[in-house]
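One protein chain omitted, others in place.
Just so it is clear, A, B and C label the chains in written order, and each chain counts residues from 1 on its own.
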Amino acid sequence: MVVVLKKRTTEEQIANLVGWLKAQGLDADISSGENTTIVGLVGDVSRVDTELLEALEIVESVKRVSEPFKAANRKFHPEDTVVELSDGTRIGGGHFAVFAGPSAVESEEQILQVAEAARANGARVLMGGAFKSRTSPYSFQGLGKEGLDLLLKAKKATGLPVMTELVDAADLDLYEDVDILQVGSRNMQNFSMLRELGHSGKPVLLKRGLANTVEEWLMSAEYILSEGNRNVILCERGIRSISESTRNSMDLSVVPVVHKLSHLPVVSDPCHAIGNAEFVPAMACAATAAGTDGLLLEVHPDPTKALCDGVQSIAVDHLSPLCEKIRKIREALK
Amino acid sequence: MVVVLKKRTTEEQIANLVGWLKAQGLDADISSGENTTIVGLVGDVSRVDTELLEALEIVESVKRVSEPFKAANRKFHPEDTVVELSDGTRIGGGHFAVFAGPSAVESEEQILQVAEAARANGARVLMGGAFKSRTSPYSFQGLGKEGLDLLLKAKKATGLPVMTELVDAADLDLYEDVDILQVGSRNMQNFSMLRELGHSGKPVLLKRGLANTVEEWLMSAEYILSEGNRNVILCERGIRSISESTRNSMDLSVVPVVHKLSHLPVVSDPCHAIGNAEFVPAMACAATAAGTDGLLLEVHPDPTKALCDGVQSIAVDHLSPLCEKIRKIREALK
Amino acid sequence: MVVVLKKRTTEEQIANLVGWLKAQGLDADISSGENTTIVGLVGDVSRVDTELLEALEIVESVKRVSEPFKAANRKFHPEDTVVELSDGTRIGGGHFAVFAGPSAVESEEQILQVAEAARANGARVLMGGAFKSRTSPYSFQGLGKEGLDLLLKAKKATGLPVMTELVDAADLDLYEDVDILQVGSRNMQNFSMLRELGHSGKPVLLKRGLANTVEEWLMSAEYILSEGNRNVILCERGIRSISESTRNSMDLSVVPVVHKLSHLPVVSDPCHAIGNAEFVPAMACAATAAGTDGLLLEVHPDPTKALCDGVQSIAVDHLSPLCEKIRKIREALK
Partner (left out) sequence: MVVVLKKRTTEEQIANLVGWLKAQGLDADISSGENTTIVGLVGDVSRVDTELLEALEIVESVKRVSEPFKAANRKFHPEDTVVELSDGTRIGGGHFAVFAGPSAVESEEQILQVAEAARANGARVLMGGAFKSRTSPYSFQGLGKEGLDLLLKAKKATGLPVMTELVDAADLDLYEDVDILQVGSRNMQNFSMLRELGHSGKPVLLKRGLANTVEEWLMSAEYILSEGNRNVILCERGIRSISESTRNSMDLSVVPVVHKLSHLPVVSDPCHAIGNAEFVPAMACAATAAGTDGLLLEVHPDPTKALCDGVQSIAVDHLSPLCEKIRKIREALK
């Protein structure tokens, strides 16, 4: 961390600052130029409160040189984290997985049909919404507990591990047999929930917030990791931008960026990012070529009965050719 | 709501769609042009699931003509909502209030000192963080329960109503004597929490999310209102934008926009929006001139002991001249 | 185009509006609901001035149903545009090309060395900046006319077609032997320049502006096309967003989106979008998998003499393995 001091700072003020920093376990290198004095902090700066430092009267600005995240930081944990599920499925460190399922669990017939097709077409995780997080209180909020039970029925029937969203930490008991707890983008900075997930020890898929930086996303992962739960999968689902041609903008560069900064696996959700099934295959291929560790693909059982399907879902029988293409692209990258 | 149909839609498909809409209590006007058929929906469209409609195979696009919010909508509730606090302070409908206090409650001495000065300088609500929502798990998270107790002590000492942030709905019992529950921008779409606040009946100050539209913000208010709690105050605190010269961009146009769309009071938080105390007075004046119903002003007791103060706080003794300026601007607007 | 009228519009006002629209060659379908009257416009609406329509007192809002671009619109020109260069190189309609070269032409030795390596490694177009567009007047502005001459020397030596940026339409005469005129993102809406390029007939590569929508981008292409020049290549180079981990955000979804909306080829510039050579190969692969028609790759001759190279350039000898990977991905997509 580099602290730039204001022009008329006195020797005494600098000495006071250095003393205060030392009390916090940090060393300080002073570099005095004609116009500027710069203090380089050495030591564990990840616990330094930047805003507090910036507020000091003698400080002009504070610039981070190293990242504020620690448990998520590849520098301190060079090995890839590999998240392993109950059935032995692995994600991260070269292990790739397709997550497939409907946006919302709607009936036993629907979820069983999708689950079978998903497994047959190579998906490794079944996903499906039970408690939904909706912008409007008047929109369908999911089947709740009943949807969760149907999802677990489909898990039993197919043997696929399941993932579903947690919208309230008070519901956590209901999720005992769920394999991966999904944190939606709107809850990425619901820190109370993140801390409870840290205690649970279960695999967590943490979606990036709509307008959050990679650093903020990794700091949210840090809330889970620092409580002792190392099974965190990051998931990019698009950011809000000036672009209007897709629902959100898929920020694919986070795949190589996260792989550099962190040891955690990062997967991609082209359906929510794009919001239009027509463009999902191209973006699923692009994410694969960028090196993603997995793909979330919303599917629906029957394209002719489109009434209850989201605009962003692809038909189950299109899953197989897409998975084949993805396999070939992964081959080409080797 | 206007539904634009695809080119080769048959008469039969249109009849099916109209039947399905009628079953949902809506009437449909068909307008067939050479290239396009347009269906105008008449009736209560606020409960229509737009995404579901867009997913229909025959639908090209869906455009809302009226707003999806109802309880918050001025069209249905033309009278201004006025939120009244325990001591008779009113906010909205021409009643203006300054909220003042420290970013975090730090000690009994600090909060009592700020509270006295705030009251003396014309503030109507004392605010202060007890449970803090911080990007990093390593940053100071507030004094928690102890901070809350100190804030309530200051309430007793000064008679000022108090506001503090709720970060976990499970803590709600602790907030019984708090006058206004603040929902932070990161929890604007924590819908479980919003619903519980709807049940509580207490005044809620709902901050706008960092990258949320006015419509999404009003839909979040709708979660509280539709559970029967009408005491909602909206608070603009800046949006994340391409601008880099201030922490966030203060989107002041929401003041007249919200006043047109909704009957709810809207207040402004220049300190969080700008992040630099130097520019806060100019933006507080601007918000006042735009017609805001109140201002949140972070203050700290002593500018010479800057160590624990945020960069965005103004010194308590600067509050009085600023409040005087604000009073004069409000006078000029009459 | 759909025009929504205000509630209390009279029959006479509607009749006046319809009359005015007919005078402009448009038919109007009226759909009167209980709360809203909607006018659907039929005919060539691409020349209608939406803002003017919105300004009418009786109009609540205007919603476009069809796109405002015509010459660039795939609906009217279903066949892919294929841009053919002097040496027979084709771009678009399934023809893919790598553009390679330095950010700025610096010396005869440099440009010749890069040009030879580019050709040897499979590039089809040599690019190099002569007149540069820089944010600061104090930054290096390129060698100008001398840089152009060196680039043309490299064209003669290698036989590769060349592309370079035009920063002032008054310089157009100097570009006679240049094969592709590049319009930088800062000039995407320099309409005077676009019109002159429309007259020139030469292939134009039109970069997307930093914060422009796909529609605005296609409207800028329309300025060139509508003057009779059909040789337009679109180039995505990243948009400014809330993301901070890369210089800009690479909005890869524009590849399938543009392919749907328009017949024009669209190529990708991962170097400018990302600004960090480390992440360029992953994003070049991703763009290829998304279906791009070409890639702009900044290269520099010698990685050990990094002094004058941009952070975003890749070493010439890394070009060959990257091109091989790209070839394999294109194979996998078939």
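Methods note: a contact is a pair of C-beta atoms (placed from the backbone, for glycine too) under 8 Å apart; a residue touches a chain by one contact, two chains touch by 3 or more.
In this text, all values refer to a predicted model and were calculated from it rather than measured experimentally.
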item: Identified contact with the non-displayed chain, of C:S86, C:S107 or C:S192; value: C:S192
item: Sole contact to the chain not displayed, among C:D168, C:E244, C:E278 or C:E324; value: C:D168
item: Touch list for subunit A against the chain that is not drawn; value: 2, 4, 27, 29-36, 38, 40-42, 60-61, 63, 65-66, 211, 240-242
item: Hidden partner interface residues of subunit C, rising order; value: 20, 46-47, 49, 51-52, 54-57, 68, 133-140, 167-170, 186-187, 189-192, 195, 210-211, 216, 219, 222-223, 226, 240, 306-311, 313
item: Absent chain, residues of subunit B that touch it; value: 211-215, 239-246, 249-257, 260-261, 273-274, 278-279, 282-283, 285-291, 325, 328-329, 331-333
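Note that only the chains that are shown with their structure count from here on.
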item: Greatest separation from subunit A - chain, by CA centre; value: C
item: Interface composition of copies subunit A and subunit C: same or different, split at half; value: same
item: For subunit B paired with subunit C, centre-to-centre distance based on mean C-alpha positions, whole Å; value: 40
item: Computed distance of Cα centres, subunit C from subunit A, in Å; value: 32
item: Sequence positions of subunit B contacting 2 or more other chains; value: 211, 240
